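Heads up, one of the protein chains got dropped from this complex, but the rest are sitting where they should.
Chain naming follows the written order as A and B, and within any one chain the residues start at number 1.
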Amino acid sequence: VANRPLLTLTTDFGLADPYVAAMKGAILQHCPAAEIVDISHQVPSHHIVSGAFVLANAAPYFPPNTVHVVVVDPGVGTDRAVLVAQFGDQLYVFPDNGIITFVKESQPLQNMVQITKFNLLGIENPSNTFQGRDIFAPLAGYIFSGKPISKLGSIPAQYTLLDLPHPQAEEGKMTGRVIHVDHFGNLITNITLDHIHECWKNPDAANLEISCQGRRVGPLQTTYSQAESNQPISLINSMGLVELAINQGRFCDAYDAGIDAEVSILQVSAAE
Amino acid sequence: VANRPLLTLTTDFGLADPYVAAMKGAILQHCPAAEIVDISHQVPSHHIVSGAFVLANAAPYFPPNTVHVVVVDPGVGTDRAVLVAQFGDQLYVFPDNGIITFVKESQPLQNMVQITKFNLLGIENPSNTFQGRDIFAPLAGYIFSGKPISKLGSIPAQYTLLDLPHPQAEEGKMTGRVIHVDHFGNLITNITLDHIHECWKNPDAANLEISCQGRRVGPLQTTYSQAESNQPISLINSMGLVELAINQGRFCDAYDAGIDAEVSILQVSAAE
Partner (left out) sequence: VANRPLLTLTTDFGLADPYVAAMKGAILQHCPAAEIVDISHQVPSHHIVSGAFVLANAAPYFPPNTVHVVVVDPGVGTDRAVLVAQFGDQLYVFPDNGIITFVKESQPLQNMVQITKFNLLGIENPSNTFQGRDIFAPLAGYIFSGKPISKLGSIPAQYTLLDLPHPQAEEGKMTGRVIHVDHFGNLITNITLDHIHECWKNPDAANLEISCQGRRVGPLQTTYSQAESNQPISLINSMGLVELAINQGRFCDAYDAGIDAEVSILQVSAAE
């Protein structure tokens, strides 16, 4: 079977309105063979950081040449740019508002075009309020047609990246922040395994003590079930980030903690 | 790539139960090549008006010959008719309960059949409670098989349309109603640009003052970001309807207004 043109959607549109389907219909008008996969339509409204997180932790698992269309776009109708960029072996179509930040941290930028020649997309009277349907959908169709994207504009002088806090290390203590609360109530932090290795050479995970908002969680482990049922646990998750969970429970409720909560790591002596 | 048989689903089934998937499985049994796209499964339970709105604002964006299957059907198991109709260049399969009302307002009716010969669908013992799976799915399969739909029944003498309020204009003031609250908390009204042009010749949008439940919103503009962040705005939306929003906020909460709320437009003098 020949590979189909594969496209994903990441939006804050929700699933109750006609918006997602209108966009899918428009994509299928421009490219009837397109295979459309939802990344998520439940990014919190206008929340660019959440959208950036969800995108970066799903998109790279798709096959090469997948086109990822992202419409978390509080600036729709302003003069914010529309960008098409290749990071790694995949293409991203997105508004220039920082939504690409986490993708850029893990995937090498290959090239980028700022779309200016919208007339080449054959768009008449695009809506100022629903550019997902009227601009991003035909843009995806143009990309799948195999025509060169470079004809649609030029390399931008710069593009927007979010200015996010990075974990801080001082006096043998690392402090990070919660960047995402997932469906299970698990807290996902901005602390990576690399950050830990930068702070402590050859750390023994069992000697790394995690706290959340000053309240003890315990040593760093490797899977949820190492905690008893309803007990807290910290581990390096499937995205390579420090995550706090309650085995079969909800950490966010048990610790009354959410986005931006402070999470710290302290090395305790092996003898302790 | 040859076009695949394209089918959409609009239901009030939600996504937590086995109902949507059982229906998709049944469709794929009858037509393995079918491409199934969700319009929405989050129409409020038994809410025909909402379903009609969502359907009409998504379906027309799909390619010609798409088959739209609609199962918002509080009358399942009664003798309400099952209809197949072509509006514009697309097909609709739906219970005769008014769900087609908004589609009919924007797309010309080409033909309609009331299904009576269910035996030709090869259905044995259909459920009286889940006709989406047992009747609508095989019906979609029959349509995709290319057999003539006219064999399944005859043209109905009449079909149901919802009796909905239309905007009223008197003494230079137009009054409409909110017909949908979207995921962003925006209020969508039943006032179209055509209604405005019928009321005022060559209106200057900047002189049209919008109010919601007697509380001022402001002049009619063109995109959300023309309001400051967290400020209200009114505009003609991507469906051609007057919409009230808060830029990056939730209008429905800020104005404590929802379905059926009164929205009025008054022309103010240019000198004001």
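General remarks:
Criterion: a contact is a pair of C-beta atoms (placed from the backbone, for glycine too) under 8 Å apart; a residue touches a chain by one contact, two chains touch by 3 or more.
Keep in mind the model is a prediction, meaning the values are calculated, not measured.
In the complete complex, the hidden chain is touched by one of B:13, B:53 or B:251, namely B:13. When the missing chain is restored to the complex, the residue among A:168, A:213 or A:248 that touches it is A:248. In the full complex, chain A contacts the hidden chain through residues 1, 3-4, 6, 8, 15, 37-43, 53-63, 66, 180, 182-185, 222-226, 235, 237-239, 243, 248, 250. Contact between chain B and the unshown chain involves residues 2, 4, 12-26, 28-29, 32-33, 36, 45-46, 74-78, 127-130, 133-134.
Assume only the chains that are shown with their structure count from here on.
Per-chain CA centroids place chain A at a distance of 32 Å from chain B.
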